[in-house]
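One protein chain is absent from this view; the other protein chains keep their places.
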Amino acid sequence: MLGEGIIKGMVETAKNFFGSYFSAERLTTVEYPEQRIAPYEAARVFPFLVFDSKNHAGGTDWESGLRCVACQICEKECPPKCIFIEKSKDKKPDALGRLQFYPARFDIDISVCMSCQICVEVCPFEAIKMDTEFELSTEDRFGGLLLDRKQLAKSNQYYHQIHPAEATGVDAKLAAEKIKAHAKVKITDEAKTAAIAGAGA
Amino acid sequence: MTPLAGYLLVAALLFSIGLAGALTRRNAILVLIGIELMLNAANLNLIAFWRYGPHPEALTGMMFAIFSIAVAAAEAAVGLGLVIQIHRHAKTTDLDQMNRMKG
Amino acid sequence: MIDTCDQIFVLLQHWLVSFLPAAWQTAAGVLLSVAAIVCLFPALFALTTVFERKGLARIQNRLGPNRVGPFGFFQPIADGIKSLTKEDIVPLSADAAVHFLAPVLLVVTVFMGFAVLPMGRNMVLVDLDAGLLFYFAMGASSELAVFMAGWSSRNKYSLLGAMRAVAQMISYEVPLLLSSVVVVMITGSLSLTKIVEAQNHYTWGLPHWYIFTPWGFAGFLMYAIATTAETNRSPFDLPEGESELVAGYHTEYSGFKFALFFLGEYVAMFSISGLGTTLFLGGWSAPFSFLTWVPSWIWFFSKLMLSIFVFIWMRGTLPRLRQDQLMNFAWKFVLPMCLLNLMVAGLWRFMGDGWLRWVVCSAILLLAYVGLGLGEMRRQRLGPRSYRYAE
Partner (left out) sequence: MSIVFYILAALTVAGGLAAMLLRNTVHCALALTVAFAGLALLFLNLDAQFAGFAQILVYIGAVAILVVFAILLTRGSETPKEGVYSRSWLAGLAIAAAVFAVLGWAVLQSARVLPHETAVPAVTVQQIGVALVGRYVLPLEIVAVLLTSALIGAVIIAIHEKVGHEKEEHK
């Protein structure tokens, strides 16, 4: 019968209209600045640099704790080329105690970044991760969206906060690597002493 | 000048304008517009004569004008349909270029 | 007291006019009424935009505007300030004079329609003998404004939108007129006040509105469909289909001229709903005889707002039609139904009182509806859609 579908549709919308005053199910909108939905753990917006606040170098500041060693893999892999890294002249010991370069400059232009997460995938040092911060609007179109390494640096605790499960996994992996590295160092030390002893003998 | 003479003069002027347009314009649609103006001038005459005539309650002039309006609508529809068909056939509405009877 | 309430606006007008010399009183009275109409309906328009946005939002499980003022009710003020302060852009190649005249003509013709609408007992600006004809003459003139807007913009989208709008308005004007003619046939008058008075009496406390007769109900349905198309409202809003034509004929309008188009569209909706109320829903008469003490203008405006609510409800429910569906529906379903309805109304008029005419008239209309509806349903072949891409 002609018009049957129209009546069905009208009933449905009427249910929505009146239902929205009674049931929360029919009024799913969240009034954003006042009310927020907790972000999903897998949410990702733009990358940031992780630093360890209780770090190997003994410092608690962001600069000494950056995990980044300026290997520039992310810079090369970045599809829209929004990362700019300048390697340092000198070396500093990294989390595993090895002497490494560190980024003298590390800029990400988030107006170019497309949130693809490739930099995170390729980083061998777990130094770059995705942030969930999305309220980034600024009045300065060019300078305000070009983040330098100070703005990018966020602590490991913050990483735990936004991606708890992932961060725990990363920590465990890093700890395992550290133990391995120490063991290696010990082995090489032992080998050295053995060789010295052997030479002495 | 009596009011009726004024209306008749306006109608005559409008008729002449429409006639001049119909005779001088190139575009077929504008010729139709001229014919419409002439028909309207006639309608004005009819209504004016009805208003100032001896027996307005007989409604003769009014009826004539109403029928004329209805006929004009039909005429416009058919005329414009013809113009569209001519345009489709000859790719022009310029009457000076439509001087052949061969299709 | 009840009479005073009912006639409060008429008395107010008389009182205000009485300060003037006698020679000016008629003109001043008319001016005052015009001013009231010109102030009232834009205010109603402002209110309706908020209600429409909130209602649509509720239908779509949203909240709608609620930031400006209490519950968002100052939103139209903000919108008005915004459109007034925006730059008025006229495209370089546009026809400046026609471009300027189009919105003015639209608003003027739309407001002219209110002149003959009785908004309450004794509340009509001019009680024309040919009131309904005047109303439709004004409605027909607004089509030209739409064409002027679309053509003068020199924009393909505008022109397409205008042509769609004009074609649609012309096609649906036929059923609009035919569905109203039924009422004229039964009442025997084109005067809208007479039409209301013919409906303003009661049997067993129930009113003699034309919608409560078989031909009136069918006529009202056809009228509602035709008005929805005539005012370019969803589901017949192809002329301004934003997904294909940007905004149709007012694409190139900005600032206050755009606001005028918006105003014209809504005021046309009010006036055509007012006409529908007058023709089929008894105008300003009360729905039950024991409610006649309520002022007549309250009834008129509540019926008006109810039909606006239905407009919004339909907009929230139905998807937009395709152009061929629109035209097919007008010429192959609505028009035959309207023509049949004319005959049924004649039958009703000459069958005399009694239950027989109810049965016969309802049966004819119902059969025609089912038959035409089945034909309409069979014509739509539903199948897998085929897409064609540009090569």
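When the chains are written out, they are named A, B and C in that same order, and each has its own residue count from 1.
As a working rule, contacts are C-beta pairs under 8 Å (C-beta built on N, C-alpha and C of every residue); 3 or more make two chains touch, one makes a residue touch a chain.
If you're wondering where the values come from, they're calculated on a predicted model, not measured in any experiment.
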Fill in the blank from the handout: Going by the whole complex, the chain not shown touches B, C
Fill in the blank from the handout: Contacts from chain C to the absent chain lie at residues 98, 128-130, 133-134, 136-141, 143-144, 147-148, 151, 159, 163, 166, 170, 173, 188-191
Exercise for the section: Spell out the interface residues on chain B facing the chain that's missing from view. Expected result: 1-10, 12-27, 29-30, 32-34, 36-37, 40, 43-44, 47-48, 50-54, 56-57, 59, 62-63, 65-67, 69-78, 80-85, 87-88, 93, 95-96
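Following the convention adopted for this analysis, only the chains that are shown with their structure count from here on.
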Exercise for the section: Could you give the separation in Å between the centres of chain B and chain C, each centre being the mean of its C-alpha atoms? Expected result: 34
Fill in the blank from the handout: Distance between the CA centroids of chain A and chain B (whole Å) is 80
Handout entry: Intercentroid distance (Cα basis), chain C paired with chain A, Å
Key = 58
Problem - chain A: positions in contact with at least two other chains - result: none
Exercise for the section: Give me the residues of chain C that touch two or more other chains. Expected result: none
Problem - Footprint of chain C on chain A - complex, ascending - result: 1-3, 6, 9-10, 12-14, 16-17, 20-21, 26-29, 31
Handout entry: chain A-facing residues of chain C, complex
Key = 55, 57-63, 66, 313-314, 316-318, 333, 369-370, 372-374, 376-377
